[in-house]
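A single protein chain has been omitted; all remaining protein chains appear in their positions.
For subunit A:
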Amino acid sequence: MKRKHLLGLQELSKEEINTILDIARPMRDIIMRDIKKVPTLRGKTVATLFYEPSTRTRSSFELAAKFLSADTLSINVGSSSVQKGESLIDTIRTLEAMGVEIIAVRHQQSGVPKFISLNTKMSVINAGDGFHEHPTQALLDLFTIKQKLDKIEGLKVAIIGDIYHSRVARSNIWGLIKLGAEVTVCGPPSLIPVEIEKFGVKVEINLQRTLEWADVVNVLRIQRERQDAGYLTTLDEYRDWYGLTQEKLEKLKGKKLLILHPGPMNRGVEIDDYVADGPNAVVNEQVTNGVAVRMAVLYLLAGGNESGNVD
C-alpha cells in the first residue's frame, strides 16, 4: 500500500481494502498466541489523540501498536493544553516535534484527520471524525463478515439506524460497495441523509422488510440526544420501528442473519438483550478483529510489505 494516511474508505481502492483484510489475518493469529508480541514496529512511536470519549477504539489502537512493539503515547485531551485553548494545529506540531510517527485521531468534527494530514509529516489514521468516516471500524466489520460468511461480494447488507450522524455507516457503505455487496440503509426518515442513494445504496423505511432481504445487518447506536434535537418521535417508538427486537427476528422463521454492532450498545433501544447476546450476534468477535485490523493498518502505513510476513 503506497499510502501515507488512512483517512477513509471512500479514497481506498478495492485492492487496498483487500490488502488490509489479508494482512489482518496473520495479525489475528498473533493475538491468539500466548505471547502477543512481534518486533515489527520496534522503535516507532504511535500516538492516539482522542477529542471524544472512546473506550474500545482507543484501547484497540493502543494494543495493536503494543503487539507490534511500537511505543505508544495516549494524549488525554481533558488534561492536555487543548483545555488551555491550544489550537489543533499547534497540538499536532508539538506531537510531531516530539518524534511521533503515526497518529490515530478521533474528533467530533468531520474533516479533522484530513486537515491534520495536510499540516504534518506524521502518518494520520482516522479513528472516527464527526459524521464523516470511521475506516478502521468498517474494515473490522468487513473482516468479521468475511470471516463468518467467507465472502463479501454478492452479500446483502443492511445498515440500520441513525445513518445521518453515522461515520460507521458511511465507511461501511464505501467498503461494502467497493467489495461488491448490495447495501440497504434503513432508519427513521429524519436520519436518512439527502442523496445517500448516490452512494449506490437503497433506502428502506420498513425494518421487517429489510431483515427479510438481508444476509447481514449492522445495527448502529442511537444517541438519546437525537430525541431532544427533534429527530426522533420517542425512544420507545424507535425501538418498535427500528430496533432489532426478538419479535422481529422470530418473524424471520429461522432465516440466517449475521448481526453486527459497532458498540457501545444501547440495550433495549436499538438492539434487544436477547439479540445482542444471541447466537447470530458477533459483537465480541468484532472487538478482537478490531485489534487485528488496526495492526494491519499500522503495519502497512509504517511501510510493511504486502506479503504479511510480520515476524
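Note that in this section a contact is a pair of C-beta atoms (placed from the backbone, for glycine too) under 8 Å apart; a residue touches a chain by one contact, two chains touch by 3 or more; residues count from 1.
As a convention for this text, contacts and distances are computed from a predicted model.
A.B. asks: Which one, "Dihydroorotate dehydrogenase", "Potassium-transporting ATPase KdpC subunit", "Putative Na(+) H(+) antiporter subunit C" or "Dihydroorotase", is the UniProt name for the chain you do not see?
C.D. replies: In UniProt, the chain excluded from the picture bears the name "Dihydroorotase".
A.B. asks: Could you tell me which of A:V112, A:L142, A:L207 or A:L258 touches the chain that is not displayed?
C.D. replies: A:V112
A.B. asks: Thinking of the whole complex, not just what is shown, which of A:R28, A:R58, A:H132 or A:R239 touches the missing chain?
C.D. replies: Hidden-chain contact among the options goes to A:H132.
A.B. asks: Among A:I102, A:I196 or A:V217, exactly one should touch the missing chain; which is it?
C.D. replies: A:I196
A.B. asks: Which residue numbers on subunit A touch the omitted chain?
C.D. replies: Output for subunit A: 10, 87-89, 107, 109-112, 114-115, 118-119, 129-133, 167, 170, 193-196, 198-199.
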